[in-house]
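Dropping the structure in here first, questions after.
Removed from the display is one protein chain of the complex; every other protein chain stays in position.
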Amino acid sequence: MQTHQRTLLTVICEAVLEHKLEQALEKLGAPGWTIADARGRGGRGVRSAGWDTEGNIRVEVICNRELAQNIADYLHEHYYANFAMVCYLSAVEVFRADKF
Amino acid sequence: MQTHQRTLLTVICEAVLEHKLEQALEKLGAPGWTIADARGRGGRGVRSAGWDTEGNIRVEVICNRELAQNIADYLHEHYYANFAMVCYLSAVEVFRADKF
Amino acid sequence: MQTHQRTLLTVICEAVLEHKLEQALEKLGAPGWTIADARGRGGRGVRSAGWDTEGNIRVEVICNRELAQNIADYLHEHYYANFAMVCYLSAVEVFRADKF
Amino acid sequence: MGLSDPVVLFFLLGFTASLLKSELKLPASLYETLSILLLLAIGLKGGVELAKQASWSLLGQSVAVLAMGVVLPLLAFPLLRVFGFARADAASLVAHYGSVSVGTFAVAVAYLAAQGIVFEEYLPLFVVVLEVPAILVGIVLAKGIRRDTDWKALGHELFLGKSIVLLIGGLLIGWIAGPTGVKPLEPLFFTLFKPLLALFLLEMGLIAASQLGSLKRYGVPLVVFATLMPLVSSVAGAGLGVALGLSVGGVAMLATLAASASYIAVPAAMRMAVPEANPSLSLTASLGITFPFNIVIGIPLYLQLAQWLAATL
Amino acid sequence: MGLSDPVVLFFLLGFTASLLKSELKLPASLYETLSILLLLAIGLKGGVELAKQASWSLLGQSVAVLAMGVVLPLLAFPLLRVFGFARADAASLVAHYGSVSVGTFAVAVAYLAAQGIVFEEYLPLFVVVLEVPAILVGIVLAKGIRRDTDWKALGHELFLGKSIVLLIGGLLIGWIAGPTGVKPLEPLFFTLFKPLLALFLLEMGLIAASQLGSLKRYGVPLVVFATLMPLVSSVAGAGLGVALGLSVGGVAMLATLAASASYIAVPAAMRMAVPEANPSLSLTASLGITFPFNIVIGIPLYLQLAQWLAATL
Partner (left out) sequence: MGLSDPVVLFFLLGFTASLLKSELKLPASLYETLSILLLLAIGLKGGVELAKQASWSLLGQSVAVLAMGVVLPLLAFPLLRVFGFARADAASLVAHYGSVSVGTFAVAVAYLAAQGIVFEEYLPLFVVVLEVPAILVGIVLAKGIRRDTDWKALGHELFLGKSIVLLIGGLLIGWIAGPTGVKPLEPLFFTLFKPLLALFLLEMGLIAASQLGSLKRYGVPLVVFATLMPLVSSVAGAGLGVALGLSVGGVAMLATLAASASYIAVPAAMRMAVPEANPSLSLTASLGITFPFNIVIGIPLYLQLAQWLAATL
C-alpha cells in the first residue's frame, strides 16, 4: 500500500483537561484522536498519578500539518498558562489519505 | 553508541484484537512489540474504554521498513473492514542493529 | 507558533526499573519525562504485565540530541545486560525552545 | 412492582446519573470484581444444591432447557430478517437473546427472596446450560456451516470464556465441597450477595444509559424487538417451566432466564466469530433496552405470569 | 484521645510508611471503591432517617447549616488576603474549608460510636448541604460575578460531581427503600463500615504524608491557617449546633463538619473554575495538615467542646 505524509501531534497534559480537550479537538475538526493515561515530571513538577486529579494523559492526533499547528496554538492560548502541558509534532506516514 | 535507521509501525485498534494481532506479528516475524491500553475516537465512533470490549490498544513494532509494510498490509487485509483500526509509520533510530 | 527541532528518546523496559530510571534522568539533567504502563515481547521473552513485577513501562524524554545519546549510553551501560530494555530515538518539533 | 427494591433503585441511580451526564464512574476493576463474585456465587449456590440432589430427572430438564435455547433464536431470526435487519446483525441479535444475562438472573434471585418466594435451588444450572447454545445458533445463522469457520478456536472461546468458567467452576466447587464445606465462604458469597448486586447494578445503570446514545441511530424496530422479544420468550420459558413441573418461583425464574439477553459472553464471542455484525446494535438492544426493561418491569411481570399459570392450570 | 482507635492507627500507619518512603501503595481502584462505599453508606444512613422523620424543622435546620457554609468562607477570605495570599489562592482555600470532608465525617461517626455517644441520625443530610455552597462562594470571590463564567457548565460540575451524586443518591435510596428495604444492604454498608474506613484511612495516610513535601514551599502562614481555621470553624459549628438544639453528639458532629476541609469535590471543581489558583497549595493545607489534625486531635477536641457546652449552657 502507498503511504502519505501527515503530522502527529502529541499532547501531554493534566488528566483533568481530558473532556475540554476532546471538545476542542472536535471543534477544531480533528479527524480522530487516541488517549492513554500517563504520569511524569516537567517544569510544573511531579505528576505521579497517585491521586485523583494528579495524573497526566497523552493525546495523539494524526492530521495535516496545518491543523496540527492550529490545535497546538489553540491549546497554548487556552491552557498553557495554568495547566501542566507539553505539545510536540512529528512526521508520520499513513495508509489512507482520506482518513486524516 | 552508533544508531541505525528503522521503522516504527504503530497500530491503534480494538482491544479485542490483541491476541489475534500477537499471533499475526509472530507469524510475520516481528522481532518484538509493545502494547499499551488506550481509548479514542475515529471514523468508527467513540471508543471510551468504559466497558469490557470497548477499549483500544496501541501496538508498536520496531522493525525494518519492509516488514512494517508487510504487517500493515496484512492487518488492512484481515481486519480493516470490520474493526476500528488505524496504522501509521514513522522513522526511528535504534542502537542495536541486530535486534530489530 | 514557531517550532524547534529536538530528539525524543523512548525507553521500554521492566517496570521494576522505574524508580532507578527517574533518578538517572534527574542526574543526567533531563528536562522532564513521561511514563506509561505497557506490556510486550522482545528478545528477553514475553512481559505480560499479569503479575506484580512482570510489566513494562514506556518512558519518553524530549531533549536535545546530545543528552538523548547520553541517557541512552548510560542506560545501556547500567541496565542492558540484566534487564529487558529497548531504546530508540526519533525527531520531533517542540514549540518552546527553552523548555527542552 | 419491584421499583422500590434497593437494588433496582441503585440501577435507577446509575441510569439517571448517566443520563444527566454526571461524572460518576465506577472503577473498571470494581465492575469486573463484582461480576466475578456474582458468577461464583450463583455457581456455588447451584453446586451445593447439586450435591444434595443430582439426578437423572435433572439431566432431562437440562436437555429441555437447552432445546429452548436453540429453538428461540431460530424462530426469532426470520422475523428480524423480515424487519430489514442484515443477516449478520439479525444472527447476532438472536444469539444475544437466546443466551442469558447473569445480572438479570441475580436480580430475580433477590426479588424472589424479598417476596419470600422459594424456587428450585438448582436453577443456576440452567444459567450454565443456556449460556452457549444460542451463540452457536447465531454463528451458523450468520455464516452457514462454512468450512472456513475455525470451530476449534470458537469452541475454545465459548467454553473457556470468563463467565462459563466461573459458573461451572463455582458449580463444581459447590458440588465437591458440599453444604458444610461452602459454609465458611457464605459471608462473602451469600451474606454480601445483595449489597454487591446493588453496586453491580449501579454500574449497569451507568452503562445501560450510555448505550441509549446510539438508540436513535437504530430507531423503532430495535426498540420494538428489544421489548417484545423478552415478553414472548418469557411466555415460552414459563410454559416450559410449567411443563417441567417447576414451582411458581421456578417458573418465574425460567421465564426470566428466557427473557434475559446476554451482554457479556455473547458480545465478545460474536465480535470474533461474526465481525461483520455491528456490535453496537446488539449491545444497545440487550443492555440499553432489554436489561432495564427486565429489571424494572419484566421480573415482577414474569412472577405474576407464573402465579397466574399456577392458579389457572 | 482517639489515638488508639484502630482507624486512626491505620491512618498513622499509612502516614508513617509514606514518610519513611516505603513502597506501600494501595491500588487506585481500591481507594475509589472505598470512597464510593463510604459516600453511599453515609447517604443511605441519612436517607433511612429521613424516611422516619422528614419535617419542616429539619428543612429550617438545613437552611441554617447552609448559611454557615456561605458565611465562614466570606469571613476567612479577607484574612487570607491580609496574610499575603493571592486572590485566586485565597478564594480556593476558603472554598476548601467552607465545604466538608466525608472522610473526616466518617471518622467522627466511628469515634462517637466507639464512645457510645449517639447523634441525630439525619446529620448526613448536612454533609450534602455543606458540600456545594462554599465552592460557589470561592468562585465568586476569585472572579467576581463575571459574565464570562460558564455558570451552566459549573452548575453541572458542582451538582453532578461524583460525591454529590453518591451522597444524594444514597439519601434518596435510603429514603425510598426505608429501614426494612435497606436491611439486606447492611452487611456491606454498615457492618463493614469501620474496617472499610480503616483501609480508606490507610490510603489517606499515604496521600496526606506525600503532600507534606510541598509544605516548606508554602511555609508558616499556610500551617497556621490550616490548624487555626478548623478550630475557629468548629466553634462556629458547635455554636450553631447548640442553637439548633442538637444533642451533644450532634453538636460534636456539626463542629467536625465545620472544621473539616474538602479534598475531593472542591479541588476538582476549583481546578476547572479557577485554574489560576495553585491546586497544590489548597491540597497541602486540607489534606496534608487539616485532615490529619482533625483525625488525630480535632475530633476528640470537638466532642469535649460539645460536652463542655452542654454542661455550661
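Here the chain labels run A, B, C, D and E in written order, and each chain numbers its own residues starting at 1.
By our rule, contacts are C-beta pairs under 8 Å (C-beta built on N, C-alpha and C of every residue); 3 or more make two chains touch, one makes a residue touch a chain.
What you are looking at is a predicted structure, and each value in this text was computed from that prediction instead of being measured.
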Shown chains contacted by the missing chain are C, D, E
Using the document's definition of touch, tell me which of D:Phe126, D:Phe189 or D:Tyr263 contacts the absent chain.
D:Phe189
Which of E:Phe10, E:Phe85, E:Trp175 or E:Tyr218 touches the missing chain? It is E:Phe10
Answer key for E:Pro179, E:Pro195 or E:Gly245 versus the chain not shown reads E:Pro195
In the whole complex, not just what's shown, which of D:Gly103, D:Pro124, D:Gly138 or D:Gly161 touches the removed chain?
D:Gly161
Hey, which chain C residues sit against the chain that's not shown?
14, 16, 20, 45, 49-53, 79, 81-83
Hey, which chain E residues sit against the chain that's not shown?
4-6, 9-10, 13, 17, 20-30, 110, 114, 187, 191-192, 194-196, 198-199
Give me the chain D residues in contact with the hidden chain, please.
27-29, 32-33, 36, 156-157, 160-162, 165-166, 169, 172-173, 176-177, 181-182, 184-189
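Note that only the chains that are shown with their structure count from here on.
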Using the touch definition from the top, how many steps at minimum link chain D to chain E?
1
Please report the minimal path length, in steps, between chain A and chain C on the chain touch graph.
1
So which chain is the furthest away from chain D, centre to centre on CA atoms?
C
Of all other chains, the one whose Cα centre sits farthest from chain B
E
Across the interface between the identical copies chain A and chain B, with over half of residue numbers shared counting as same and under half as different, the residues used are different
Chain centre separation in whole Å, for chain E relative to chain B (CA means)
47
Provide the C-alpha centroid distance between chain A and chain B, rounded to the nearest whole angstrom.
19
If you look at chain E, which of its residues touch at least two other chains?
28
Residues in chain C with touches to at least two other chains are numbered 36-37, 90-91
Complete list of chain pairs which touch one another:
A-B, A-C, A-E, B-C, B-D, D-E
